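Apart from one protein chain that is not included, each protein chain of the complex appears where it belongs.
Letters A, B and C mark the chains as written, and numbering starts fresh at 1 in each.
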């Protein structure tokens, strides 16, 4: 008998169908990966198992957890099962823990809720659970508060909470999405280990094919609230039948077609840039603490080249971007575009700035929701001394929109009327409208679904070919960087540790950190 | 046995308890006759009777008063009362740096001499028909040099009650003085409770938190007390002539026709009904109606808006006349002001109402004379003399009237004095100096079983010495 | 990836959606109706009231409600309904101008502080705000009106001063979170000055906040005006004001309770209406709440 058996599950929320006829099962000691695009109903499936559905949700069908029919089970029974028979790990480690209670308390609570043991006993077992998730007692006493831990460490605490009672089933809903690659690899390894050690069953939810492909025993692919395909892993990848699954796989490993163009003349020169942030003093007499966000970065970007910048979160990528764009002054160093300094005295140099544009990560936050597209994309005109007016202006808007594959009629709409991918196209149109030489893409595709991401990457390659654009492409996602850049730089703690042609760096990394990054990046199974 | 304690409500709390160094009537209300006594005193009907002076002799030229003091009188602190104390008190009040608010009362005194411990002689510069009257004021009470330092917070007098306790902002408690030299008080303990808010006053009486309330501030509530067998309402009279004062120097009010127009525009009865809920006697001049020399001149200023309009036309002023009307806090002024303002608007005078606090009224209206109209009750007894002072805030300057007053001050013959007083009343009525509204009533609410409260107020006092419970 | 749309959906501006939501919000409907009733009463009073309130009729004083006087008459025989209609004018005028003063000074200050966030200027503005907050507002209002004489204008100033820091703070905190958003960064990339960004991008995006807070402050203004008039420091007679009507009725509450009840109800219902409207608007503007309502 399976540990978890879902059959014919339907779910409606306030009458809106969310899940339709979902069926699959999880056996003890096995890992089932559920993948699918955003909004496909993965999380809702997990919540149905836990019976932690939002108000107004109505489920029909059957969800059996080690023999209990979860649908319609009384609340008291459910509370007994949750945390005991089934544990759950959530995506967002930063908010999944109560900020005002110690980690020991929170882990021990799982035990105290279900077993009638003295507090001291529970704390002892909490300690053991934390040890199992590799948070040793000497560095991580029980009395720590969540804010004293990093994201990866917090996620370990959440896992410790979930496995403290050695549940039969562990549900992990995108447990690593918010973490950087190296941490992600560690957490995935930890989860796999725990499953194997305890013989737990695990339901692993993710939108990233690569993440599950090398750990799951079985894969379930969902779309629009339905299971479109399921099968054993990795075999499933070689004979996918459903068009959506095929498209998903194709998009995940998509490499845009691009013409490699070696640089001819230096466009952007960055020399010995240092940027420190002074934090408020912590103690009365202590020296002010300085964060060295960027410490002595130098590089040259050739005209027409596509240069990648990779590195884990917080290594200083965005800070460098802001410095190049002239939004923040640097303490030391020199940034020049075509020989012209970005800073002219203490003010940004308008002549230089109008030749650079940027596309940000978050397609939802980078537009003023109150303006129409026509106004949004023409914002950079502000940099021109003599911006086009009237018909010329309309023509420029149309041209920019068409060049990113949108319709001119879209300019009359508000931004909330577009999907994430379309918004990112509009962001690119905004960058293109003043025909800059350099476009900086700061995690420009990280927030997008794989399929949309593939489209945007194609668009970028296409535009580069058409307009001879130069890109500085910043990302933490190695596979993306590999697919779109000619040259790549690896950044760690504010410094560039390795630099070279993309293929060379990826195939034969010389710096240990680069190696570590490449190791950690999840890889899709090779499919013929 | 009947109760022997009483809580007496009153609107204002005294700032301190020295009646000889402030104008606040609230001080007198607590201390007069209860704690402090003077040589003479007011009886409840307004007549002057002996106080600490058993008897007195007046020299034929009217310049020397020899007072025979009561015997066996002790201050509350046990020290003896004698002629030295009288000399001290009078000298203190008329001294150069005296802070006495009624210093004028002592102005004629040239010397105070101690004849023997029981006798004191006061010499005046000129005969003064009202000297004994003056000595009855709360500002002329006898204090002791021993306790003068702390008099403001711990008053020591010779009265039938002793000061016991003061909960600031709430109440003052007096207890019976067992060693009182005269007729002992019937109550053992009297608490004065200060309730400024009229609603609260009403509620406190209704809830019997206070058993009596002197000068009850909300006449609108009296019918309710009247109808309730638990209470009785005493309607008496004060010395307060309530007037719509007019700035006689401010054009166009320097024109008697304009003033007359105002007087005819005002409907006295409506003011009494609307502001006082019917309590108050109409007056036509600045004189108390209960006084034997009062002349009823109300007919001279009948309510007649048509006549008022005609008078304004005659005066040739351009309408509308904008004028500032300052109103001090009491409800007769605030409510009366609204009623009068509405009446004046009918005839083309547009008053701008400005509600002010007392301090502001004193500074801007009374001293600064920066006003056009104001409503005020002149509560000092026998104060028609203020019309002889051209600097007084309403700035009435009439040689005729001043002449009458000069004559009056020198006159000692009662019949002639009465004649002059009547003449004075008529002059100011004819000159329409102010619009005379009504005599302010003294409204007291008390438990039906309490007897002996003053019905009238010849001076601000809550004399508790004769008050008792009937059962 | 979890759905970032949900958290980032900015207040949406389509008219249709807003109206649709507006009608679904019970608070907003009730609140707007109440508010409209009083605004209408105030407006109508300019051209017509059941009786002329400048005429006193002492002989008809304190009549209980009847067909000729729906809410009875007051101690001067004036029609209370007419007084309340004209009084609405005073309340609304005082509150509107006071809130206006608060916005006029507070919003630019808040924008300025946010634009120079972390600077000395920001610190000074915020400290000054704290300072105003530290003063007991009612007492200061009493002092102001005692100093410059009681009048509606001085009441407005007294109430207005305390609205400044409210709006300054609100604007600043709203603006601060906006300054972190990418679209502001995009505008900066386009070389716009911070003053320009403040007015072009920040201000329109905090207007929702300002409207919601505005209705709340408006209702507080009406309460404050009533309180000041009640202690005699608001509008002066003969201009009627609800607070003074209450003060006038106070000693008569046991004989003519209608004199106290109707003006009190007028204040209560107006403030209630404004608060409900504020809540309703907040529900509509705040996507987070809107989501959980759905």
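Following the convention adopted for this analysis, contacts are C-beta pairs under 8 Å (C-beta built on N, C-alpha and C of every residue); 3 or more make two chains touch, one makes a residue touch a chain.
Operating definition for what follows: contacts and distances are computed from a predicted model.
K.L.:
According to UniProt, what is the chain that's been left out of this complex called? Choose from "Hydrogenase expression/formation protein HypE", "Cation:proton antiporter", "Fumarate reductase flavoprotein subunit" or "Peptide ABC transporter".
P.N.:
The chain we cannot see is, by its UniProt record, "Peptide ABC transporter".
K.L.:
Let's see if you follow the contact definition: name the visible chains touching the chain that is missing.
P.N.:
Contacts of the omitted chain with visible chains: A, B, C.
K.L.:
Among B:152, B:189, B:290 or B:422, which residue is in contact with the omitted chain in the full complex?
P.N.:
Reading the full complex, the residue touching the unseen chain is B:152.
K.L.:
Touch as defined at the start, partner being the missing chain; which of C:155, C:175, C:246 or C:281 qualifies?
P.N.:
C:246
K.L.:
Using the definition of touch stated at the top, determine which of A:44, A:97 or A:219 touches the missing chain.
P.N.:
From the options A:44, A:97 or A:219, the contact with the absent chain belongs to A:97.
K.L.:
Among C:65, C:191 or C:257, which residue is in contact with the omitted chain in the full complex?
P.N.:
In the full complex, the listed residue that touches the missing chain is C:257.
K.L.:
One chain is left out of this view; which of B:45, B:302 or B:363 touches it in the full complex?
P.N.:
Only one of B:45, B:302 or B:363 touches the chain omitted from view, namely B:363.
K.L.:
I need the residue numbers on chain C that touch the omitted chain, in ascending order.
P.N.:
Missing-chain contacts on chain C: residues 127, 130-131, 133-140, 142-144, 146-147, 219, 223, 226-227, 230-231, 243, 246, 250, 253-254, 257, 260, 264, 267-269, 271-272, 275-276, 292.
K.L.:
Residue-wise, where is chain B in contact with the chain that is not depicted?
P.N.:
These residues touch the chain not displayed: 13, 15-16, 22-24, 96-104, 152-153, 167-171, 193-197, 199-200, 202-204, 206-207, 209, 329, 357-360, 362-364, 366-367, 380.
K.L.:
Name every residue on chain A in touch with the hidden partner chain.
P.N.:
Per the touch rule, chain A residues meeting the hidden chain are 50, 52, 75-76, 79-84, 87-88, 90, 92, 95-101, 109-110, 113-114, 145, 147-148, 158, 161-162, 280-284.
As a convention for this text, only the chains that are shown with their structure count from here on.
K.L.:
If you average the C-alpha positions per chain, which one ends up nearest the average over all of them?
P.N.:
Smallest offset from the overall C-alpha mean is found for C.
K.L.:
What is the distance, in whole Å, between the centres of chain A and chain C, each centre taken as the mean of its C-alpha atoms?
P.N.:
44
K.L.:
I'd like the Å distance between the centres of chain A and chain B, where a centre is the mean of that chain's Cα atoms.
P.N.:
About 87 Å, centre to centre.
K.L.:
Approximately how many whole Å separate the CA-defined centres of chain B and chain C?
P.N.:
That pair's centroid distance is 47 Å.
K.L.:
Using the touch rule from the top, collect the residues of chain C that touch chain A in their complex.
P.N.:
Answer in residue numbers: 1-5, 8-14, 181-183, 185-192, 201, 204-205, 294.
K.L.:
Which stretch or stretches of chain C touch chain B in the complex?
P.N.:
54-56, 58-59, 61, 75-76, 146, 149-150, 232, 236-238, 250-255
K.L.:
With touch defined as at the start, can you tell me which chain A residues reach chain C in the complex?
P.N.:
Chain A residues touching chain C: 14, 38-39, 43, 91-92, 174, 177, 207, 325, 327, 348, 350, 353-354, 356-358, 360-362, 364-370, 379-383, 414, 416, 420, 427, 430, 447, 449.
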